[in-house]
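Every protein chain but one is kept in place in this view of the complex.
Up next is chain A:
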C-alpha cells in the first residue's frame, strides 16, 4: 500500500487550512481538564486527548492529531517535552515548513 501522507507542523494560525488532516503541533500546556487540554501554540488550541496521553501543565508537548471542523484537535499521539522548550524555534520551523511547503506537505 503506497500510503503517502504527511503530518506537517503547524501553529494555531494554520488550523483552518488543515481541517480533516493530520498535523503536528508543538506548544505549551496551558490547562488540563480530564481528557481535554488547552495548548498554546502561538494561539490557543483545544486538544482532545487519548488514553495514553500523560501531560503536565506548563510543560511543552508535541501532539500529532487530526483537525476537527471546529478547529480543535483529536490527539492520536503525544510526547511530553518538559520544560526548556524554545517555542520561538518551534514556531520558526512552522514558518519555514509553510514557506517551502512542497518539501514538507503531501498535497493530494
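List of remarks:
Keep this in mind: a residue touches a chain if its C-beta (ideal position, glycine included) is under 8 Å from a C-beta of that chain, and two chains touch if they have at least 3 such contacts; residues count from 1.
We adopt the following convention: contacts and distances are computed from a predicted model.
With the options "Regulator of G protein signaling 11", "SERTA domain-containing protein", "Replication protein A subunit" or "Myotubularin-related protein 9" in hand, the undepicted chain maps to the protein name "Replication protein A subunit" (source: UniProt). On the side of chain A, touch with the chain left out of the figure occurs at residues 86, 89, 92-93, 96, 99.
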